[in-house]
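After this line comes chain A, so read on.
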Amino acid sequence: MLKKSLLIGLAAGFAMVTGALAADPIKIVYIGKNTGNPYFDSITGGFEDACEKLGCEFEFVAPATAEATSQIPFIEAQIQRGVNVIGIAPNSPDALNQVLDAAKAKGILVLTVNGDLVGNESHRDATILPVDFTKTGPNQIELTGSLIGYEGEIAILSATTEAPDQNTWIAAMNETLKNDPKYAKMTLVATVYGDDQPEKSTTEMEALLANYPNLKAVIAPTTVGIAAAAQVVQSRGIADKVAVTGLGLPSEMRDFIKDGTVKAFQLWSPYNEGWLAVHFALGLLDGSIKNEVGNTFEVENLGTIKIEEKNAMNTQAELTTFDINNIDDFNF
Partner candidate 1 sequence: MSASEMPSAPSSQDAAPPRPTWQVVLVRPETMTFLLLIAGVFAGSQLSPFFLDVAYILRSFTLYSEFAIVALVLTMVIIAGEIDLSPAANMALSACIFAWMQQAGVPIPLAIGIGLLSGLAMGALNAIFVIGLQLPSIIVTIGTLTLYRGLAQVIAGDKSIRVPEWFIGIDKVMIGGIPLPVVAFILLAIVLGFVLSGTIFGRQIYQIGTNEVAARHAGIRTARIKTGLFLGIGLVAAIAGIVTASRLGSVRYDLGLGGELQMVLMAMLGGTYIFGGRGTILGTFLAAWLLVIVSTGMIVANVLPAVQLVVLGVLLIVSIVATNFIYSRTQR
Partner candidate 2 sequence: MTDPTNKAEPLLSARGISKSFAGVEVLRDVDLDLMPGEIHALLGENGAGKSTFAKIVAGVHRPTRGTLRLNAETVDIPSPLAAQRLGITLIHQEPISFPDLSVAENLVLGRGSGSPLSRVPWAEIIGDARRLIDLLGVRIDVTRPMRGLSIADQQMVEIARALASDSRLIIMDEPTAPLTPKEVETLFGIARRLRDEGRTIIFISHRLEEVRALCDRVTIFRDGSKIATEDIGNLTDADIIRLMIGRPLKEYMHRGKSHIGEVALKVEALSLPGYFENISFEVRKGEIVGLGGLVGAGRTDVARALFGVAPAASGIVWVNGKVVHITDPSQAIREGLAFVPEDRAVAGIFRTLSVEQNITAAVPRQIAPSGIIRRTIEKAMAHDSVRRLRIRLASLRQPIGELSGGNQQKAILARWLLTDPSVLILDEPTRGIDIGVKAEFYDMIGELAAAGRAILLISSELPELLALCDRVLVMSEGHLTADIPRADATQERIMSAAVPQFREAAA
């Protein structure tokens, strides 16, 4: 018994020694909101490909559920594992502050990828966002306008009432509608929240149709919302009367595009977020990039990236629009 445990101890010791001897590659981990979220498959793909190309170790972990605190033990564990870079899509803008500070104190580079710690930016080193979020609202309004001839009642089906990104966009949409004479004949009649649950999103959508019989378009700037809204329109066979658009995943929306339920919707490339995150992180670590606002650097496939206010950077300037012509070109 004693002999056996001694052997195991020795073996473990050897493993550590050999591990230390090999040139330590940079270890990057990305912590998603929760497992089973198809959105993160695509981001992870970007991380993996970039790491393979640039030579670093990558792992994706995520808690089973997306409540505010569920990521904390995972961050603790990564600190303990001694990774070099933590990328995270935070489940809470502030509940992670303490543990992220602990990570930074250990010299770990903390990047928020696809979602930021709004109001708590000091607790991470930089953030990588897919697009310039100030342009999302106007982009969406323009797309909607083009679908309904810039005239008629529209409504918004959002995620949760407090979702920071969505609220930024909705505010921008309101501004655009109010200020741009091009959209003077479009009126926003309601903003409702489906809490990113299919059931709730569906009942909210049904309620919109019941409350506003003259509705021309629904903007759902959330992947769950747009799918639910499209499904309602599809089952009621009113695609020609009510246009559904917003932000969606091509993989989830392909069918709706093909059967004409949805004419067009928008998104960015989640893949590129992962791709950019790895390039940026490795650049910082080897000193080729300085993490200062206003600096720029080149990334393969993405061109010149500029570090904006609050150390934020975007993979692309404006949203990509998906419709029947290009939907099959995207596999995420």
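The rule we apply is simple: contacts are C-beta pairs under 8 Å (C-beta built on N, C-alpha and C of every residue); 3 or more make two chains touch, one makes a residue touch a chain; residues count from 1.
For anyone wondering why these and not others, all candidates are chains of the complex that A comes from, given by their letters.
The structure presented is a predicted model; accordingly, all values stated were derived computationally and were not measured.
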item: Touching candidate for chain A, same complex, options 1 or 2; value: 1
item: Of chain A, residues touching candidate 1 in the complex; value: 8, 12, 15-16, 19, 35, 59, 61-65, 67-70, 72-74, 76-77, 80-82, 92-95, 97-98, 160-163, 195
